[in-house]
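Sharing a structure, written as structure tokens. Questions coming.
Here the complex is missing a single protein chain, while all its other protein chains stay put.
This part shows subunit A:
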Amino acid sequence: MEEVDVEPVVTKIPAVSDGKHMGFAWGPGDILVYETLHKASGASGSGCSFIHEVRKDEDIYSPILRKLFNESHHIFVGLQTIREDLPSKSRKPQFVSISKNYRSVIRACMEELQQVAVSAKDGEAATQYGNQVSILLAIELIWNLCEVLFIDAAPAGSLLLHLLDWVRLHKADVDEKARDVLQSDSPAEHRDYWDVVMSYVLQGRLDEARQMLMKQATLQPAARNMYKVMDTLLSKMPFFNPSGTQTLTEFDVKWRHWHEEVDRCLQDNSFASNKHLEIICKLLLGDEDTLLEHKELLGTWYHFLVTRLLFCHPTVKPAELHYYAQSCMTMFLDSRSVPEPLDSILLAAFEFDIHQVIKDCSIALNNWWFVAHLTDLLDHCKLLQSHNLHFGSNLREFLLLEYAAGLFTHHSLWQLAVDYFDHCPEFGRVYLELQIERVPLDTERKALKVLRICEQRQMSEQVRSICKIMAMRALRNNRLGSALSWSIRAKDAAFATLISERFLQDYCTRGTFSDLDLIDNLGPAMLLSDRLTFLGKYREFHKLYEEKRFTEAAKLLLSLMTAKIAPRSFWMTLLTDALPLLEQKEVIFSADQTYELMYCLGELTSSLNSEAPDTDRPMQEEDIEVTKVELLRLALARNLAMAIVKEGTVGT
């Protein structure tokens, strides 16, 4: 058994009083807990009569987050259909765009949650929404970094540009501040003015910084030269152009030139009179102390990291990132001893330790959504080594199974989980087979959908079991037609026999058929079971009789008995039905047919006599039976006589 990575979180059950024991039972996604008293011997007492449900994942019940699940499901299914045989060069942009799709879905959810959080009247709800927003923010941050480092896998040069974009995307307050400053009457004298300029510089947005500085420059015509120098410096900073013809080495040379120029400006005190410009100059040189002085503007250690790289090592290689990351984090977070989970996840990402990232995220988040989708995407990019876990499947499949199993507990999102199971080659099918049978079936429409899912995947056992459940329910409610249609769908002969027995019983008790519309129109379904065939044919006999087509009716009746389609128990009824035909003035049964009828009657009576005499049977019933047999014998004899005479007579 492996060691536990983190201490388990303790959840207090408020209703269970101290000192009492708790009993529990596992559910698919939650635990049922109840208060009890466990004694070593003797009867165990019971406490209060409540059962508590402890649920780990509340997110799937949030209506806004549901959109996340649905949209990401759509993207997931699209991802699985990307063809494997395309060369990796053309697949990478597809993967990047899929990653961007996922991220835009997260952002959309986040914005909606933000709006709801702002307009929420209940304080507790507002904090809850706020929490969800910050979690989504963190998720998107991590995903974006993973996209930059792993999926896009930018080489040195463009790596920094991507990291700059990453930081800019997640530091939106600069734009807000800038808007405030620009909308004020005198932007250059706004108290946040220099903050905005510095933030622009820190984010590498030098053109915007220059525009802002021009406002200050117009206010101080005396210092115009100084501003001009600064402007030149800012405009001449080289940025690597990945699609250009310049190689990395050439860029490096150019950059060093520029760096030296900035240094020279600082050394000969060009900006000595204006402390703000001097600070900017030091920032451009990447001076650590100056950077650290502006911690509040930077906000986070990774911003500090990217800025430092921008102004010290723009040609940083991916493999070198983790040195800088580690040192930056240490320098920035000197006051706090333990880094937050987000920090260690980001650090693991900079170290290109994908497994550590996934592991830390799994622990920190209460829902498998993020790790499942990210791992799946990374697996498609062939970035995960086949990492065999103790339980047989690989990491991607394990996470997807966990996620989908969690979805299945939801009353509505279970349909999404089916697709996830489909794309887990090793265990997905087994999981699906077990779970799909437990979906509650309230209406026929839902049952039809579940059945369609099973049939598409050739899960014949589940099909049979679901059809049987629905058919039993229909039978219990006396909906024989529904029951029959369910058993036809499952091709369940045994059940069809059961239903036919019900029909026949109904007929025996009431003397007429119920549900004629069903029996008259059985069609080829009649062949599903012998009893059903008999039912159909028997009804046909009645129809022929009503239409007065007696000869055909007689033939049919006889064939029902001789071909052994009719059950033995029904023979008496059939023979009784033959009585009116025998009693007709016209001879309907031929001599041969009458012989066969007598044979059948003989068989029937001998089997009845061979039964052990039942003392409980009332005398009346026995009398009726005996009378019936006597009547039949008489009728058969008379018919035989007339038939022989008729057949012996020459036609006149």
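Observations on the structure shown:
Everything below uses one rule, namely that a contact is a pair of C-beta atoms (placed from the backbone, for glycine too) under 8 Å apart; a residue touches a chain by one contact, two chains touch by 3 or more; residues count from 1.
The definition used in the following text is that contacts and distances are computed from a predicted model.
Considering only "pyruvate dehydrogenase (acetyl-transferring)", "Large ribosomal subunit protein uL15m", "Phospholipid-transporting ATPase" or "Nucleoporin 43", the record for the omitted chain gives "Nucleoporin 43", by its UniProt protein name. When you scan A:53, A:517, A:546 or A:586 for touch with the missing chain, the hit is A:517. From the options A:94, A:315 or A:485, the residue with contact to the unseen chain in the full assembly is A:485. Among the residues A:8, A:63, A:244 or A:648, only A:63 touches the chain that is left out of the figure. Looking at A:257, A:452 or A:568, the residue that reaches the missing chain in the full complex is A:452. What subunit A contributes to its contact with the hidden chain is residues 63-64, 66-67, 70-71, 73-74, 77-78, 411-412, 415-416, 442-446, 448-449, 452, 456, 476-482, 484-485, 488, 514-515, 517-518, 521-525.
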